[in-house]
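Heads up, the thing below is written out as structure tokens.
Omission of a single protein chain aside, the complex is shown with its protein chains in their original locations.
After this line comes chain A, so read on.
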Amino acid sequence: MTLALATNEHLANLSNTLIYSAMAVYTLAFFAYIAEWLFGSRSKVGRTASALTADAPRKAEAPAVAVKQAGGTAVLERPKVVTRAAAGARDVPDGPGAHGGDEKGDLYGRIAVSLTVLSFLIELGGVVARAASVQRAPWGNMYEFNITFSTVAVGVYLGLLALKKNVRWIGLFLITTVLLDLGLAVTVLYTASDQLVPALHSYWLYIHVSTAIFCGAVLYVGAVSTLAYLFKDSYENKLAGGGKPGRFATSVMERLPASASLDKFAYRVNAAVFPLWTFTIIAGAIWAGDAWGRYWGWDPKETWAFITWVAYACYLHARSTAGWKGRKAAYIALVAFGCYLFNYYGVNLFVGGMHSYAGV
């Protein structure tokens, strides 16, 4: 018994050390991302403006031709597919990313991503050590929830990078939030490692909370893209209307993907997790049915999960309602993510209810 206790304490200390180390490396990554953006500002790109002011007919007519010949023998390749933005959409090309095509910037960007991978692994180690020290899943209180959440968020980001999605530009924003999240975790929210009360013992809990965390991480990426979309869209609107945005705005915006791409990416991300979020709520209801004798009781946490769900349903509806696409739908998406955040921080800290009995 005492021996087990000692190892647990040892693991808990190890976890703390790893979390602090991860924070240190994240900080390095943060500076590397900053360097990427700074060096990127040296290059002058004006793709958006040129695309918006170029002659429109250029993009429309000519059919593509499809065969390449190598030497004398004809090598038949598949016909080439030409894409064209849907009628009405702007044909703005995506920006090159934070480095803005600058070689040094790109180098720092790569360093930043490598550091992110490293700190992700360290933080993951910290989360696993914590789980081992308490011999359960690492989400019994807000401290553990925070460290797990940031790990998963970074994991989602790296996963999207690995899938070759155009998301490297999110890095700086993400690492900033991760540092804030971890800072909050180790100062305000820190809770010594401990086990769960019996009501929290259930495999439905594991399913429910792990999907909730994963959904949150993905929704976070969606929300950042939505935010970027709103800025980029304003920028493009200004350009299209003949306005001249400031130098800083131009420098940043030119490096982001086109507003249409951002919007599409945000939609895809949000839509992709929506069924999982639905499942999360249902898993929670099943767990509540087993633990409390009713599957739905309008407990504040349940209520806010429901509100979040309805808000995202609103967003998806808005996307297919005339007059609500684009910016209005984007605002709804941001409100919906706000609901998710409130459900986590707001309800735990200010409202209470049955869910808060695991200690803050």
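In this section, a contact is a pair of C-beta atoms (placed from the backbone, for glycine too) under 8 Å apart; a residue touches a chain by one contact, two chains touch by 3 or more; residues count from 1.
The working rule: contacts and distances are computed from a predicted model.
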item	value
From "Electron transfer flavoprotein subunit alpha", "Lycopene cyclase domain-containing protein", "Cytochrome C biogenesis protein" or "3-isopropylmalate dehydratase small subunit", the hidden chain's UniProt protein name	"Cytochrome C biogenesis protein"
Touch criterion as defined above, residue of A:D106, A:E123 or A:D299 at the omitted chain	A:D299
Full-complex contact with the absent chain, from A:L227, A:A313 or A:L334	A:A313
Sites on chain A contacted by the missing partner chain, in the whole complex	5, 56-69, 74, 76, 78-89, 91-94, 164-166, 192, 194-195, 197-199, 201-202, 204, 258, 261, 264, 271-272, 274-275, 278-279, 282, 285-287, 289-300, 303-304, 306-307, 310-311, 313-314, 316-318, 320-325, 339, 347, 351, 353, 359
